[in-house]
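Then we have subunit A:
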Amino acid sequence: MKRRAFLAAPLALLAPELRAEPVAYPLVEPRALAFPRDHGSHPEYRTEWWYLTGWVRDAAGNDFGVQVTFFRNRPGLAESSASAFAPRQLLFAHAAVADPRHQRLRHDQRARRAGFGLVTASEATTDVRVDDWSLRLDGEVYRADVTGRDFALKLAFKPTQPILLQGDRGYSRKGPDRAQASFYYTRPHLAVTGTLDVDGTARSVTGSAWLDHEWSSEVLSRDAQGWDWVGLNLADGGALMAFRIRGKSGETVWAGGTLRDAAGSVRTFPPDDIEFAPTRRWRSSRTGVEYPTAFRLRAGALSLSIEPLMDDQELDSRASVGTVYWEGAVRAIADGREMGRGYLELTGYWRPLKL
Partner candidate 1 sequence: MLSLRDVTKAYAGPRTRTVLSGIRLELARGDYIAVMGESGVGKSTLLNLVAGLDRPDAGEILVDGVDVTRLDDDALTVLRRARMGFVFQAFHVLPYLAVGQNVALPLALLGVPGRDADARVAEMLAAVGLADRGASMPRELSGGELQRVAIARALVHRPAVVLADEPTGNLDPESAAQILALLRERIKASDATAILVTHSHAAAGTADRILTLTRSGLRDGAHA
Partner candidate 2 sequence: MRSHVTSWGAVTGGAFRANAGRLALSVAAIALGVALGYAVQLINQAAVNELSAGLATVAGDADLEIRGPRAGFDEQLFVQLAGESEVALASPVVEVDAKLARESGELRILGIDVFRAGPIQPGLIGEGEDGLDTLRPDTIFLSTSAAEALRVRRGDTVDVLVGLSPVELRVAGVLSAQATGRLAVMDIAAAQDRFGRTGRLTRIDLRLRPGADADALKQRLRATLPPGVAVEKPQASLRAATSLSRAYRVNLNVLALVALFTGGLLVFSTQALAIVRRRTQLALLRVLGMTRRDLARKLVAEGAIVGAAGAALGLAAGYALAAVAVRFFGSDLGAGYFRGVEPRLGVEPWAAFLFFALGVGAAVLGSLAPALEAARAQPGSALKAGDEQRALERLRTPWPGIALWLAGLGASFLPPVRGLPVFGYVAIACLLVGTIMLMPRVAHALLRAAPRPRAVPGALALDQLRGAPGQASVSLAAVVASVSLMVSMAIMVASFRQSVDDWLDRVLPADLYVRASMSTDTAYLSPADLDRLAAVPGVRRIEPLRAQQILLDPDRASVALLAKPVDATDPTKQLPIVGTFVVPGSDDPPPAWVTEPMADIYGFTPGSRIELPIAGRRVPFLVAGVWRDYARQQGAVMIGRDTLVSLTGDANANAVAFWLAPDATLDAVSRALVAAIPGGGHLEVATPGEIRDVSLTVFDRTFAVTYALEAAAVLIGLFGLSSSFGALVLARRREFGVLRHLGMTRRQVGAMLAAEGFAVSAVGLAVGLAIGWLISLILIYVVNRQSFHWGMELHVPWIGLGILGAALLALATLTALVSGRRAMSVDVVRAVKDDW
């Protein structure tokens, strides 16, 4: 699934709006994904995102969490407009860098309507541009180029493993209703090289990252409050994704997950096999919101302790996109040993995510 709180609120674009022109969005039904076509954009669907998260390290040994997201939305407006500015397709981009020395996230974002070759999402392969921000699949390598207010990154992400199709061949259930589903595949264990600039000097970094590409037309059930999601590149070459959708009283409404072990065998977890048990809570002094930033995660027989790179990876995007959530680099620990690294996303702890 994914998520993505900032995408949710900007202009609450995820919302199935009553007033929107009636648009027939295609339903998500199991089908075989075809690449490279399905690396590209699917503009007929309501929402779509390319979501990169990863850990990088500079020459001095400093760890950074990096997140780059491009998001596409078809609001169902101006479908018949003659204007080149018609807001038929909206693109958003978001990037954040977690720097433990800084103890806060650096982040920035772009929101645009598609058009004029300035803001585009190719249907042929992954090639998304929002003005000067871009993510594209160049041969086998993903390249992200982002310049924010107080950071810049130019990173290449080279796949080292095959594509991991989530759910049923890429058909991923998001709720009890079969329509609540998305197409979802993951590129775990991307080898990262490139430059990261967080304090005015570009530094060479290397690391490991995770790409999700997901598109759908239907959204969450109405009683969802938010979700907890985690994606981990395991140290042994395995990859684990787990999520749960929380109800209004914190109960788990739906859950799911996938584990691909080092040997490449994939196990998809039913809802009952996933369990998120908070072990530590952290309260933001800025917003007063309390997040469970550490978990005990159970996925089938696998039990991991999820610990954040730093507690304060809160994103306060009220001024621009209207919500507050937590998205950050985490470690997976078992028996005192680091078993993997990845990203954790916590939404709906500020206010119910308005979808």
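A quick word on the picks: all candidates are chains of the complex that A comes from, given by their letters.
The rule is short, and it goes like this: a residue touches a chain if its C-beta (ideal position, glycine included) is under 8 Å from a C-beta of that chain, and two chains touch if they have at least 3 such contacts; residues count from 1.
Small disclaimer: the values here were computed from a predicted structure and weren't measured.
All listed chains 1 or 2 share the complex with subunit A, though the touching one is 2. Interface of subunit A with candidate 2 (complex): residues 9-13, 15, 17, 19-20, 75, 77-78, 81-87, 90, 111-113, 116-118, 131, 322.
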